[in-house]
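One protein chain is absent from this view; the other protein chains keep their places.
Which chain is which? They are A, B and C, in the order written, and residues in each are numbered from 1.
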Amino acid sequence: MREVVEVLENNRVAKNVHTIRFRWKRDARPGQFVMVWIPGSGEVPLSLSYVGDIKGITVKVVGETTEKIARLKTGERFGIRGPYGNSYSYANKILVIAGGTGMCSLAPAIEMARVNYKVAFIKVFFGAKSAEDLFMLDRIEKFADALVIATEDGSLGKKGLITDFALPEIKKGFYDIVWTCGPEAMMIPIVKKCLAEGVNVEASLERYMKCAIGVCGSCAIGRFLVCKDGPVFDTKILSEIINGLGKVRSPSGRLIDYAEQS
Amino acid sequence: MREVVEVLENNRVAKNVHTIRFRWKRDARPGQFVMVWIPGSGEVPLSLSYVGDIKGITVKVVGETTEKIARLKTGERFGIRGPYGNSYSYANKILVIAGGTGMCSLAPAIEMARVNYKVAFIKVFFGAKSAEDLFMLDRIEKFADALVIATEDGSLGKKGLITDFALPEIKKGFYDIVWTCGPEAMMIPIVKKCLAEGVNVEASLERYMKCAIGVCGSCAIGRFLVCKDGPVFDTKILSEIINGLGKVRSPSGRLIDYAEQS
Amino acid sequence: MADIGVEVCGIRLKHPVMLASGILGISAETMKRAEEGGASAVITKSFSIEERAGHENPTIALFKHGILNSMGLPNPGARAMAKEIEKAKKMCRVPIIASVFGKDADEFVKACEIARDSGADAVEINLSCPHVPGTGMELGVDPNAVKEIVTEVKSCIDLPVFVKLTPNTHALQKIALMAVEGGADAIVAINTVRGMLINPMMKKPELSTIFGGYSGPGILPIGIYCVYTIYSAVGQSVPVIGVGGICRGMDAIQYFMAGASAVQVGSAVYYRGYSAFSEIANEIETFLENEGVNSIRDIIGIAVR
Partner (left out) sequence: MADIGVEVCGIRLKHPVMLASGILGISAETMKRAEEGGASAVITKSFSIEERAGHENPTIALFKHGILNSMGLPNPGARAMAKEIEKAKKMCRVPIIASVFGKDADEFVKACEIARDSGADAVEINLSCPHVPGTGMELGVDPNAVKEIVTEVKSCIDLPVFVKLTPNTHALQKIALMAVEGGADAIVAINTVRGMLINPMMKKPELSTIFGGYSGPGILPIGIYCVYTIYSAVGQSVPVIGVGGICRGMDAIQYFMAGASAVQVGSAVYYRGYSAFSEIANEIETFLENEGVNSIRDIIGIAVR
């Protein structure tokens, strides 16, 4: 039986992106996700963007269910199960590269790195199409040592793809680990660079999910299941599956190009 | 799933009466019973005659299943579930009146009264048809302050029914509680006398049992279920059901005379 | 205050949690005990015209997710049970519903007549016991037999007739429809699910009859499905009474939302004790109050409409 939680607040944090806060007594770590159920619409995986007593999800409207979630009002309910999956590893110097809603799972990790793990240095690269797509900038500035913003239209921060600016940062020696979450097209060059440079990397991947408990195979990448073995994959696994990145499974299980999926 | 235990030893303790010892890691109290399963023969309720780590049952052969149980050899197995039911209450001065295999559940209670509860005085009346039907005399002598034996044929102890000698002992004032277990024809006058004299009494009753978990109703006496509310009934309940004693249910649930049942 | 009173076939119940057949209902006094535990109605142990000893022990096997039983419909016979019902009618304030079985329509009718004469408020036709050859589900999976038996019973007695069905079939909708065509006043589902356990150490089935009927918490989703599927078939024409695996108020709520108008509780007596009925009823009431639902009637079938 799914648990049911009540919306405490719903804040629009960027264009078509809403953060929904709710009380939910479950231990969770940054990187983990939940299955959010809106009866009549569907059930979708969403990262926890807040992992304290008052949890949060931050959702971008891309279809019917995410739209319903984004429109939830205070006091309204939704079904939830989880948290599922694993989380990021902490190290002394962390480089974070986020694209769009990839920040949803990275923001609480950044917060925890500073507050709980008291790591030495966190630098964040955060890219999106445009200024209106960026969110949680205050939160990131508060916990990170440095924040580099890039937008494709140049409306905020540097102009260009975030990879243009972040990739050069990846060099053996300085960072103990690189965390990345975002579109696969963004993550592939980052992971490749890290593997090439011998820098520790963790990438959080998204795949079509049905069961979220590691049985149905819907989210399989190679021999790994994103819901169970991931969503955060480490250097070793990434080096094994790097050639499988960019391909996802449609709901039928057929492999299609990542870009094809919506 | 039933647990399965192995016979450590099987000792004939009286004519057609055997004590089977086995290791069984369950907490149990004197008065409680178990359901003993011999595949192919049946499953029957038997009191625990030993309640320590090495438990024991003491069984009188009266039919197919009890015969199979009595013949179990060291190393052989049987199925067991329980322990079920309640147990005797301890008080400072205890009068025990046992008839035949009624001693099975009383013996460990006597032992515990002395060893664990360190009660002040325990007097035991133990009756049977004949000397060869008596058992555990050493054990009772060890823990009781006094033991009165009666046999119908006079082959050991006094000659006569145990009630002939025990009933006069029941008088308001000296004993804090009377425990009795044995044939119902023996217990009825004892309970009646106790009720009349205002002496606390606990009687352990036997009824045909099927489920032993309080659902099937097979063991019902009035509104009570022997397996769940008993087998030991206290003064209050006994005063309520005293007129129902002497009647038992056949396997169909029909009320028949106690004597009719076998 | 949420209203948890229900009316089933004209029988008013102070709340929807009845005692299921086969549990406690062997005598007037044990029925009274169920009433004291809060049951809003009592279904008797199923009985036949003639006395039956039932199957040999062991007739119960317990496991983590429920209970298996193969009692084998032991009962002292209709006349003895009729006396208990008469007595129960004097002792209890809740309705007493007589559960009956037989090997054919004729036996059902005779047992029902005895039940009626004893003063029972309704009869429940057991077409669903899974472990007795020649009766129960052996009849209950044949839609024509179901219709015939119900028709005969209805033509002979004027009490409300509940028909209790088995989940062990693929024809449940058809069977329910035939029961309604025969004149059933309510459908009761589910009886136990056929099941079997083996004791590996003894290399033998845990029940003397090899298999038996599975009840208790592990069958909850099966019962809810069956109630839903019957409710979908018979619509609002007759009430559906849900039974199977109900241990908590939330379990009962699921049955209501699947279409049940009332519920019965059996195995929970083992899991929660004799006050299971009032506890479950209280939990139902609390849920309705917290949810701001005025009456239990407002949630019947709400999840499947």
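Keep this in mind: a residue touches a chain if its C-beta (ideal position, glycine included) is under 8 Å from a C-beta of that chain, and two chains touch if they have at least 3 such contacts.
Just so it is clear, the model here is predicted, and its values are computed rather than measured.
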Neighbouring shown chains of the undisplayed chain, as defined at the top: A, C
Residue touching the undisplayed chain, where the options are A:15, A:81 or A:158: A:81
Residue touching the undisplayed chain, where the options are A:35, A:186, A:203 or A:238: A:35
Residue numbers in chain A that touch the chain omitted from display: 1-2, 4, 35, 37, 39-40, 42-44, 77, 79, 81, 210-218, 220, 222-223, 225, 249-255
On chain C, residues whose C-beta touches the chain left out of the figure: 63-66, 68, 137, 141, 166, 168-171, 193-198, 200-201, 203-205, 210-211, 214, 217-222, 224-225, 228-229, 250, 253-254, 257-258, 287, 291, 299, 302-304
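The rule we apply is simple: only the chains that are shown with their structure count from here on.
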Chain whose Cα mean lies nearest the overall Cα mean: C
Chain centre separation (chain B, chain C; CA means) in Å: 36
Approximate Å spacing (C-alpha centroids) for the pair chain A, chain C: 51
Where chain C touches two or more other chains at once, by residue number: none
Overlap residues in chain B, where contacts from two or more other chains coincide: none
